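All protein chains of the complex are present and in place, except for one that has been dropped.
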Amino acid sequence: MIELKDVCFAYNGIPALRHIDLKIEKGETVILRGGNGCGKTTLIKLLNGLIFAEEGEYTFDGKPVNAKTMKDSGFSKAFHRQLGYVFQDPDAMLFCPSVEEEIAFGPRQMGLSEEETARRTEDMLKLLGIEELRDRAPYHLSGGEKRKVSLACILSMAPSALILDEPLAGLDEDTQNWLTEFLKALKMSGKTMVIATHSSILTDALADRIVYMDKDHRIERIEKVREKR
Amino acid sequence: MHIPENYLSPSTCAVMTAAMVPVWVNAAKKVKTEISKEKMPLLGIGAAFSFIGMMFNVPLPGGTTGHAVGGTLIAVLLGPHAACLAVSIALLIQALLFGDGGILAFGANCFNMAFLLPYAGYAVYGLLNRKSSSEKGRLAAAALGSYAGINAAALAAAIEFGIQPMLFHTADGQALYCPYGLNVSIPAMMAGHLTLFGLAEVVFTTAVLAFVTRTSPDIVKGRPTERSGRPMLILLALLIAVVPLGLLAEGTAWGEWGTDEIAEVVSGGEVLGYTPAGMESGFELSTIMPDYTVAGLPDAAGYIVSAVIGTAICVIAFRLISSGMKQKTNYN
Partner (left out) sequence: MNIPDWMNEETEYIPQRDREGFISRSLLSLLGTLSRFRSNGKVRPGKTAAETRLICSLLTIVMVSLSRNAFFSYAVLALLLARICFLPSDRLPAVIKGAAGAAAFSVLILLPSVFMGSPRTMLTVSLKVFISAGILGLISACEPFNRITASLRSLGIPDLFIFILDLTLKYIVLLGEACEEALTAIKLRSVGRNASKEKAFSGVLGAAFLKSKKMEDDLTDAMACRGFEGEYRPPAKRSMTGYDICAFTFILVLFALFLFLERSI
C-alpha cells in the first residue's frame, strides 16, 4: 500500500532522509522509532504529501505521490482522504467551534448527505466515548478528550491508512490503555497504520514491524515482530 | 571597441541583435547545466574583471585608445558559454548605467566581444592546450587564444563600421552613420589591436590567469568552494583602486567619437567636416554617470565610484542567480 524506493530529502542542502526503502502492506502496522533529529518528522511529512522526495519514489496505493501528481487538486484531495494524519499536538488540529462540527467537517467536505454525516458523527462520538462533549468547544477540553476528538475527526473520513505521531503523549495511564485497545480494534478491522512512538505498550500490542531510524537519517534496521494475520 | 549610439544604422543593429539571440539562449541553456550553484558566483567575478578591464584605456601613439576585454580569460576558467553571458552582462551595465557603448548597438557589441571574442579565443586555446599539459603551456595557449579573440572582435567591429557609408548615405553621398568605409576602418581598428591593444589583452589574460592558478587552483581544476572567490575579489579591489590610471590615456578610441567631435576628426590627412545626419538626430539615452564621471568633480573620483558600482552589480547579480539554483546534495 505504501512504498518508498530510495527516497532522499534535504532541507537547504542538508540531508534529512537518506536512501529510505520501505514497503508497507495493506493492514500492516509499522512502528517508527528513532532519537530526536533522526528524520521521523520529515518522513511523516513526506508520507503525507506535505514535502516531496528529491530523489527516489513514493507510491501510495499504486499511484505515485510527487510534486507533479499532487498539483492536481482532485488527486491530492482523494489522497488526503485516504491517508489520515493525527498530529502530535491536538491543538493544532482542532479548529471548529464544537466537537460535533469538528467531526462532521470531513464528511461534509466530501459531499455526503446530511443523514450520512449525522450517522458518522454519532458513530464516532459513541465509539470514542465522547458523546457528552458534542457541544463543547475543542480547545476547552482536557488533553485526553482532545486526543479522542482529534482521532474522531480523522476517522470520520474513513481513511484506509493512518499516520499517528506520538498518540500517547500527555495522556494519563487509563486513557493510554483505552487508546491502545482502540488502536487494536482499528488494526483488527484492517486499517494500515504507521505510528511514531516510544511506548513499549503500544509496540507490543500493535507492531507487525518496527522501523528504527538512526542519527544518519537512514533506516538502521527493520525488526519483524509478528506475521501479518 | 565599444560601438557607440548612432554609428550603426538601426537595421544593422537589428540584424546583429537577432544574431545574438540564439547565441544567448544557447549559452544560457549550457550554463544552466554546466555551471553548478557553487560556481555561479565566479561568473559574477568574471563579469566584474571584464568590466574593470574595459576601464583601463591603453593609448596608441596617433591619438586613439583601446582596452582589454578579458573574454578569453573567463572562457578558460569557466567555459565559453559562461564567458559569453559574463561579458554580455558587463557590456549591459556599461551601456545602461554609464553610456559606454550604445543601447541600440548592444547586440553588435555583444556579437563582437561576447560571442566572437570568447568562442574564437577558446577554440584557439583549446587547440594549443591539447598539445601541452604544463602550467606554462596553458598560459601560452591562453595568451595566443586571447590575442586571436580580441583581433577577431576588432575585425568584426571594423567590418560593421566600414559597411555603413556604403549602405546608408544621403543623396549627395554623405554618410548617415559611421562615415568611414572599409578601406579606413579595417586598418584603423586592426593597427591598434594587432599591436598594443592585443598586447594589453594578452597581458591582462595571462596575468590574471597566473594569479588565479597560484591562489585558487581549485577553480582551475573545476571544483571551486565558497571561499575560492576571495583572492580574486582582493585582486579586483586592487584593480579598482588603480582604475584612475585608465584616465591618463588621452584621446578617444577609433570609432567612439562623440557627436560634438566627429566633424573635426582627421583621417588620411583630411578633416571629416560634417556630422552624419543619423548621429545628430539619433537616439540618445541619458544615463546616471555618462562616461563614468560626474560633473563638477575630478574624473578620478567618478571613475573609482563607477568601477565599484559596476563591479558590485556584476558580483551581486550572479550571486542572486546562484541563490535561486537548486543545491546538489550528496546523500552518501
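Order of writing sets the labels: A and B. Residues in every chain begin at 1.
Simple rule for what comes next: a contact is a pair of C-beta atoms (placed from the backbone, for glycine too) under 8 Å apart; a residue touches a chain by one contact, two chains touch by 3 or more.
Note that the structure is predicted; figures quoted are calculated from it, not measured.
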Displayed partners of the chain not shown (whole complex): A, B
Of B:19, B:194, B:207 or B:233, the residue in touch with the unshown chain: B:233
Residue, one of B:8, B:74, B:219 or B:289, that touches the chain absent here: B:289
Chain A residues that touch the omitted chain in the full complex: 48, 50, 73-74, 77-78, 80-82, 85, 87, 89, 91-97, 105-106, 108-111, 119-120, 123, 127, 139, 153-155, 157-158, 160, 181-182, 185-186, 188-191
Chain B residues touching the omitted chain (full complex): 41, 226, 233, 286, 288-289, 294, 296-297, 301-302, 305, 308-309, 312-313, 315-316, 319-320, 322-324
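Here is the rule we use: only the chains that are shown with their structure count from here on.
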Separation of chain A from chain B, taking each centre as the mean of its C-alpha atoms, in whole Å: 61
Chain B contact footprint on chain A (complex, rising order): 8, 10, 12-15, 18-19, 54-55
Sites on chain B touched by chain A in the complex: 327, 329-332
